[in-house]
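Only one protein chain is missing from this complex, and each of the others stays in its spot.
Chain lettering (A and B) follows the sequence in which the chains are written, and residue indices restart at 1 in each chain.
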Amino acid sequence: NEHGLETILVTRSSTHITVPCLVTVPDLNVTLHYPPILEQSGITWDNKQGWSIPRPIIDSATMLIGFHCAATLGGKDYRSTNYLIHNAGSQVYDVKLFPEDPVELMVGEALTLNCTASVEFNTGVDMQWSYPGKQTNSYVEIKPHREPLSHATEVVSILTIHTVNVTDSGPYFCNVTSMDRTQTQQTQVIVHE
Amino acid sequence: AYLNLDILKSIESEWRKTRCMPREVCIDVGREFGAPTNIFYKPPCVSVYRCGGCCHSEDKQCRNISTGYLSKTLFEITVPITQGTRPVTISVANHTQCSCLSKL
Partner (left out) sequence: AYLNLDILKSIESEWRKTRCMPREVCIDVGREFGAPTNIFYKPPCVSVYRCGGCCHSEDKQCRNISTGYLSKTLFEITVPITQGTRPVTISVANHTQCSCLSKL
């Protein structure tokens, strides 16, 4: 990209990572540069795909940056962009919105809704709220949080309205969007005069 | 009976090593800044100094009495990846002086 950096995704099922240095001269001697890693065997070159690195080598690397390819042709040095490797998950296991029952409040009280999703490790999710006061009410606080647990990561978005108004009554939706889909949970809020 | 000086010296040394002072720690950037749940940082942590160590009374706690800020450059990955990866510079609190302050 414009920063001279490409991101290579590693999913849980990946057995290898390919650094996609492609060349137009099939028998060109292309070297792979990478951060200090323990084990080098098993790294292979394919002039149609690039350098292939076995997953265990990536997992044992201290850092996942500084990967790039270099070659010399006609006395001139060539260098690829820099590659950053990122472990990425994709699964959203479940989404919950607390409290699950309808919420009844008096004008002036505080409303707190907690949207929690359990996701596969390293899964990035965009958590967005839709609610009656979204356009008008600027006194809404939304706090995200990510907590890797023992078997999955818990992602949370907490919506707080410190002093509710009658116009804050209505349906509240939490939309959780991952790479491939969006899941939504909803609850009802009723504010009495 | 007199206290063995070697014991006294080793205890004094341990007390000095565990006193309340700025200590190097790893701070998870996403958590420190409450980043959205679709953003990852590379590296995920930065190294700064924060007050740590032990006070010799339960009503005291080791707190910073002076703080600076360090600039750190990281890569920020936004998912979905199509939004790309970019270097960002953040400013992280770095404790420079600590003291055992009263909790009450």
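Basically, contacts are C-beta pairs under 8 Å (C-beta built on N, C-alpha and C of every residue); 3 or more make two chains touch, one makes a residue touch a chain.
Keep in mind that what you see is a predicted model, and the values were worked out from it rather than measured.
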Which is it among A:Thr18, A:Asn47, A:Asn87 or A:Asn165 that touches the chain not included here?
-> A:Asn87
By the document's definition of touch, the residue of A:Ser13, A:Ser41 or A:Thr62 touching the omitted chain is A:Thr62
Hidden partner interface residues of chain A, rising order = 1-5, 12, 35, 59, 61-66, 79, 81-82, 87, 89, 121-122, 148, 150-151, 153
For chain B, the residues touching the chain missing from this view | 3-4, 7, 10-11, 14-15, 17-18, 23-26, 28, 42-47, 52-54, 56, 72-75, 87
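By our rule, only the chains that are shown with their structure count from here on.
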Centre to centre, by mean C-alpha position, how many angstrom separate chain A and chain B?
-> 26
